[in-house]
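All protein chains of the complex are present and in place, except for one that has been dropped.
Showing chain A:
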Amino acid sequence: MTASSPAFWAAARAQLTEFRRDPGTLLTLATAPFFAVILLSVTEHGGRADLAPYALLAPAVMASIGMAVMEAGETIFRDRSTGVLEAVLTTPAPLTAVLTGRIAAITAVSLVGIAECWLVGALGFGVVVAVEHPLVFALTLLATAAGVAATGMLLAAVFVVGRNVRSFQNSLTFPLYLLGGAMVPVAFLPAGFEALSRLFFLSWATDLLRDSLAPAPVAHFWPRLAAVAGLAAGMFAAASWIAHRMVRRVRRTGTVGFA
């Protein structure tokens, strides 16, 4: 485990370099301001200034989870096709250290979406959404970031066995936006959907983030935060387990088999 920490940071730096060299990888982030303009136009012209926090939060959350699907989800798949995965497995560094380093960097960058959306509100519409409960907001954001990273890691571990990752990715983003309550709080969804969405950390997270922007006191903060963190941890554990099995499979069969 001695190589874990240097490997984590090196992988994070490598990912940031990747972003710099290929800005196309940031495309998901570039769509956030446009979504913010659309949604805020609707709420402002509909005379629903009270919905401004919803309109700004939605595109920011979508950008972050979108990056997890499009970028983080592809990490192992891409490393495999370039032969980097095999080389990583010959080093003393654990694959999970390399993986979490890269995905942590992707997640951190994806949070820029929040700033983008808030700027659109302030500069484009003169709408400044205040954070009424800063501590709730900060802690929830932290747990949310962990959950987004865990989502990315789980997808990375799952996508590696698939042949057609792109189509998976494209068809996955919208169900995740929906179940995560990114645009519409899951309480507004049909009953079956809501029950399912409660298994996904993001539904708890988006509710909490919206509550942290409203003046009313935040009810049951700690249990709800625990739900975000717990579900994120569960997803992380599942991801590590699948990644571990994948490595064993590579060593046994000589290739990462196609599903």
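Just so we're on the same page, a residue touches a chain if its C-beta (ideal position, glycine included) is under 8 Å from a C-beta of that chain, and two chains touch if they have at least 3 such contacts; residues count from 1.
One rule holds for everything that comes next: contacts and distances are computed from a predicted model.
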Choices "Iron-sulfur cluster assembly ATPase protein SufC", "Sulfide:quinone oxidoreductase", "ABC transporter ATP-binding protein" or "Sarcosine oxidase subunit alpha family protein" - which one is the UniProt name of the chain not shown: "ABC transporter ATP-binding protein"
Sole residue of A:G47, A:P92, A:G126 or A:P215 that reaches the chain not shown, by the stated touch rule: A:P92
Residues of chain A (touch criterion as defined above) contacting the omitted chain: 2-3, 6-7, 9-11, 13-14, 17-18, 21-22, 82-84, 86-93, 98, 250-254
